[in-house]
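What you see is the complex with one protein chain gone and the rest in place.
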Amino acid sequence: MSTSTELGVLPARLPARFSFIRARDFPLIPLLILGIIAFVAVFADVLAPYDPEIGSLSARFHPPFWQAKGHIDHLLGTDHLGRDVLSRLIFGARVSMVVGFTAVIFAGVVGTTLGIISGYLGGWVDQLIMRVTDAWLALPALTFAIFLAAIVGPSEMNIVIILALVYWTRYARIVRGEVLSLKEREFVRLAIVAGCSKMTIMRRHILPNVVNSAIVLASLMLGVVIVAEASLSFLGIGVPPPKPAWGVMLSDGKQGLMVGYWWLTVLPGCCIMLMVLSANLLGDWLRVKLDPQLRQL
Amino acid sequence: MSNSTLSSVSSESRRPFALVANRPLLELRNLSTHYVSAQGTRVVRAVDDVTLSIDPGKTLGIVGESGSGKSTLALTILRVLPPAARIVSGQMLFEGEDLVRKSDAEMRQIRGKRIAMILQDPMASLNPLFTVGDQIAEMMRVHEGTARATAWRRAIDLLKSVRIASPHTRVTQHPHEMSGGMRQRIVGAIGISCEPRLLIADEPTTSLDLTIQAQYLNLLRDLQREHGLGLIFITHNLGIVAKMCDQLAVMYAGRVVESGPVSRIFNAPAHPYTAALLNSIPRMGANRQRLTAIDGQPPNLASLPGGCAFAPRCPQAFDRCRMEAPPSIALGDGQTARCWLAPAMAGTATRTGVQ
Partner (left out) sequence: MKQYIVKRCGYSLLSLFLLSLTIFFFVRVTGDPATLLAEPGASEADIAKIHHQFGLDRPLVVQYALFMFKLAQGDLGQSFYYQTPVFELYFSRLPNSLLLAVVAMTFSLLVGIPSGILAAVRVGTFWDSAGKLFALLGLSLPSFFVGLLMILFFTVYLGWLPSSGSGTPLHLVMPAFALGWYFAAAHMRLTRSSMLEVLGSEYIKLARLKGLPQALVIGKHALKNALIPVLTLAGINLVLMINVAVVVETVFAWPGVGRLLYEGVSFRDFPVVQGVVILGGCMIVGVNLLVDIVYALIDPRIRLEA
């Protein structure tokens, strides 16, 4: 039925620019949540009531203020070292944001570049890059990351490098596929006939056409990377304590879990969940908006 | 009055053959099927005010460009429509019963059993995971409660009747082990397995090569003769229509723009669109005039112009065509056309009134 395919189109009554914000499927809430987390991350120094790394042992395991033994001084309670949970959550947002975004961007730049080179040049370069990609994709991401972390040891910078090393292959695979089909298109052939160098064609003609896919993939990877960082931190090989990463807080929270100090687990866990959920919703939306062909991801 | 009608209906059903002979097998009256988008903002009139009838044992050809509503019409008759489509008005009288008013359960018993359909793609319309025997026997088991062994034997007989060699081995094979022509014949066998009264064939030969096409058409005709089948033949090939059909309906933008006996329409088309279609087929031996293509694009059903839908492409369109859609005009001998010029084009035909 060729007629049925034309249906889902909305009437073009909305003003063209920014009209997408009013569309029914616009992910306003996820964007707001990510915006708030970003805001908190930037202004953590101003917003946090306490130093996140220093606590007082006399104020250990305070519950949040609304509970019976809670105290208004520590709105969301304190942990096993008497550190303020709210302040740690606020600084934890910074860690997640910084690690998440830089790792996704690093991986994206490396993967997109290698994907373009591989797809456009073809031949042995393509074979080499793709075989490495295949081999690396065979390792479960988390296992690979743990292995690398075990070698280089924990630090925030190392985590970013590790996650970029683990995840660039995803971009390379997708981007290469796109480049292979772009290569056959008229405008690329024209550029070849016009005598553009390979470098110019890749930079000026191929790259702009794969950027959409890379962005969609990046938004989908953001959630994955944040969970990976939290997992590594939880296992004690990610962001090194006493730095307040949410994964580290969950790991610390285990100590109070069996006696029912729920806030040490539930609160950082919810922060991770909210951020990942928002990133995934945003990614899904971008995927449909920017690149309908990518639905299979 | 109403009492006498009722009694005549019941006497008809007691002596089916004698009286039913002059009652059409299937009669569509002012049938409309629309696609409605999820927000309800857009309506596509895929089938619009269609009135047609087919007699028992006869063949009705339906021609038109892709997107003209032919396939939707077929699916409407069997009420197997995509979720977005609705039958919005009209009647479908099949052996005197209105299919539009049937419940889903009643409709299910009619499908396959009394009205069967052959889809256009033989490669895709058989389930790859089950043997062809299973797929033929299944329908008899469901509709007639046939025992497994009996149904299986009949499946073999059916394969024989659609001229498949060594049916005993073929019956246990899977679709991918067979050629396209063979698969289409199997789909045909499924179609006739419950001895339906009406068979709808939706472009059954488009994906077959020419020699196989001819074989298949002969097969269909033989089956029709043997079983007294009414046949609705959907195609875009007027050559096939000339060979196969008694009656012809030409669809354009969801409407039947012309219908009537094949011989009459071929000799004296009363609608410019039909005339253009006939002009676009090469004829052997005939005067070597240039073949004409139809200018312009097929219409977008979601935004049809006011007036006659064909007007933008019609060489003979005049002001009235763009203002007012012509009704179906009866031209005698069962020919009708939706064109203001129909009476003039049909030549000797006189305008006998508006249907």
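As written, the chain order gives the labels A and B, with residue 1 at the start of each chain.
The criterion applied here is as follows: a residue touches a chain if its C-beta (ideal position, glycine included) is under 8 Å from a C-beta of that chain, and two chains touch if they have at least 3 such contacts.
Bear in mind the structure is a predicted one, so any value in this text is a computation, not a measurement.
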| item | value |
| --- | --- |
| Candidates B:109, B:172 or B:280 - the one touching the absent chain | B:109 |
| Full-complex contact with the absent chain, from A:29, A:42, A:135 or A:157 | A:135 |
| Omitted-chain contact residue, chosen from A:123, A:208 or A:260 | A:260 |
| Sites on subunit B contacted by the missing partner chain, in the whole complex | 38, 78, 80, 83, 108-113, 116-117, 119, 121, 124-130, 138-139, 142-143, 176, 187, 190 |
| For subunit A, the residues touching the chain missing from this view | 131-132, 134-136, 138-140, 142-144, 146-152, 223, 227, 230-231, 234-237, 250, 253-254, 257-260, 262, 265-266, 269, 272-273, 276-277, 280-281 |
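Note that only the chains that are shown with their structure count from here on.
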| item | value |
| --- | --- |
| Rounded Å distance, subunit A centre to subunit B centre (Cα mean) | 55 |
